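Take this structure first; my questions come after.
Shown here: the complex without one of its protein chains, the others still in place.
Entry: subunit A
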Amino acid sequence: MDNGRSETMPGTVALFVACVADLAYPGPPRACVEVLEAMGVSVELPAGQTCCGQPALNSGYPRQATTLARRWLATFARYDAVVTTSGSCLSTVHHAYPRLLHGAEREQAVALAARSWEFTQFVTDFGQGLTLRLDAEVTYHDSCHMLRTLGERSSPRELLSRIDGLTLVEMTDSGVCCGFGGTFAVKLPDVSVAMADHKLAQAGRTGARYLVSADPACLMHLQGRADVTRAGIRTRHIAELVSDALVRTEVRA
């Protein structure tokens, strides 16, 4: 591990839910809690959290984004470790906050980013002890901000490779955008949907049953399109997939 994050597993982490998950996608954070607890990590849910501010920033409203950036920092500052199931939201903390904030606030953002993990990073770093088994063929879509802003290509693949019985079939252009793009999806819906069709076609060509990714927003967009076009492939968040694969070694209450 040479990524600057802690090398010892934090005993307690704060879960950063992300607004898309709160609004319509409860599965990924729930799966994240289950996997982290299976690793012996205690998960806390800071109640004051709302949204990272990215929707406003990318729509041309940096002041409003800054308001939510400050809230995010105030909510998470007291935690030693933060984990999220949205790579894109974490990229906002990493890349946008230092651009929006100055002085002590910027330093605080940089420090918090350094003790924040995207789900697959955390489980790849510390989840070696998990027993994972799932018979499935999947293809993986790299979400843009996780791939390019966080520079995270390997953790999700490493994590998938640890699941017994699972086969990853790479698609062509796995790192090409799915077309969601935040408010882009509603400002230019025809372009956004055409991009989803390209992505679903590439995923479909692999023959995989599941299209897996690490960002709920991409999946909401892709599944929404797949439902309309009756594309055969189903989407699944990687945290849900890992939770599906957990081989539980204790009786669950």
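As a convention for this text, a contact is a pair of C-beta atoms (placed from the backbone, for glycine too) under 8 Å apart; a residue touches a chain by one contact, two chains touch by 3 or more; residues count from 1.
Note that contacts and distances are computed from a predicted model.
Protein name for the hidden chain, per its UniProt entry and selected from "3-methyl-2-oxobutanoate dehydrogenase (2-methylpropanoyl-transferring)", "Nitrile hydratase subunit beta", "Iron-sulfur cluster-binding protein" or "Molybdopterin synthase catalytic subunit": "Iron-sulfur cluster-binding protein". Across A:Ala14, A:Val41 or A:Ala56, the single residue that touches the chain missing here is A:Ala56. Within the whole complex, the absent chain has one touching residue among A:Pro10, A:Gly127, A:Pro156 or A:Gly181, and that is A:Gly181.
Although one chain is not drawn, the whole complex shows that of A:Val13, A:Val33 or A:Ile233 it is A:Val33 that touches it. Although one chain is not displayed, its contacts with subunit A can still be listed: residues 17, 19-26, 29-30, 33, 45, 47-48, 50-51, 56-65, 67-68, 71, 99, 142, 144-145, 147-149, 151, 153, 172-177, 179-196, 198, 202, 220-221, 223-225, 227-228.
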